[in-house]
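The complex appears here without one of its protein chains, the remainder shown in place.
Entry: chain A
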């Protein structure tokens, strides 16, 4: 680690690269960066259970694998339960000193895998669950999921009919399960991300990390803007950084600047059709949701 200079952030991220180059992610992919950082923190004694999602492709075709740790590919709706099975299988074989991770996209988490996830959390299985959320079915070509935000274009909410329903609030649903730990993160706040990755590596029970994951082809954004968009998602209060312990103890991890939502949406072609009125409504919704979160944080502080 380099010597700390006052006022300068020093990242405590291992130099060792576990994930290799040659993977199949698109340029500017948030999900591949998430994985690179996550594996640095989780270390080599990690099993990844990957359902159908971008990462089912990114890892590489047989016989190649970019992850550098054991990967158990699994059916779309089974990330949580496959990880559970792997955990039980390793435990009964006496292999305890490892981290079993379900690594799924928003479709596999919010939608098709939701039943198995809910049950896994209810049973408090000893797994870490990472949802890299690119807010649509990007792997199949940008179809809407229940994680797609209101107003966004997708290939199944086309033309004059962008998505009319707001994004499902996964974190609150997890909190309602009284999950031991649930948190949000982005690749723009690396110290926050790595701290949360360490937390979910080191604790027991079900813990879920919800990572906002920019997708240049799906969000119609510049490859070079992925980090900027991640940062703006947080600073506009669209995607606040917070964590909840045992479903009740809320902690805000970064006080957002409250930049207008338009600063976030204007970098993404998926929102380009939005009118002034639409943007006004979106701002109101973001402010309202922020108020609710802020009240919860104060309530349980």
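Here, a residue touches a chain if its C-beta (ideal position, glycine included) is under 8 Å from a C-beta of that chain, and two chains touch if they have at least 3 such contacts; residues count from 1.
One rule holds for everything that comes next: contacts and distances are computed from a predicted model.
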| item | value |
| --- | --- |
| Omitted chain (choose from "ABC transporter ATP-binding protein", "Pyruvate ferredoxin oxidoreductase", "SufD family Fe-S cluster assembly protein" or "Acetolactate synthase small subunit") - UniProt protein name | "Pyruvate ferredoxin oxidoreductase" |
| Contact partner of the left-out chain, one of A:25, A:38 or A:98 | A:98 |
| Omitted-chain contact residue, chosen from A:56, A:101 or A:179 | A:56 |
| Sole contact to the chain not displayed, among A:67, A:104, A:128 or A:200 | A:67 |
| Where the unshown chain meets chain A, residue by residue | 44-45, 47, 49, 56-57, 59-62, 64-65, 67-75, 77-78, 81-93, 95, 98, 115-116, 118-119, 122-123, 125 |
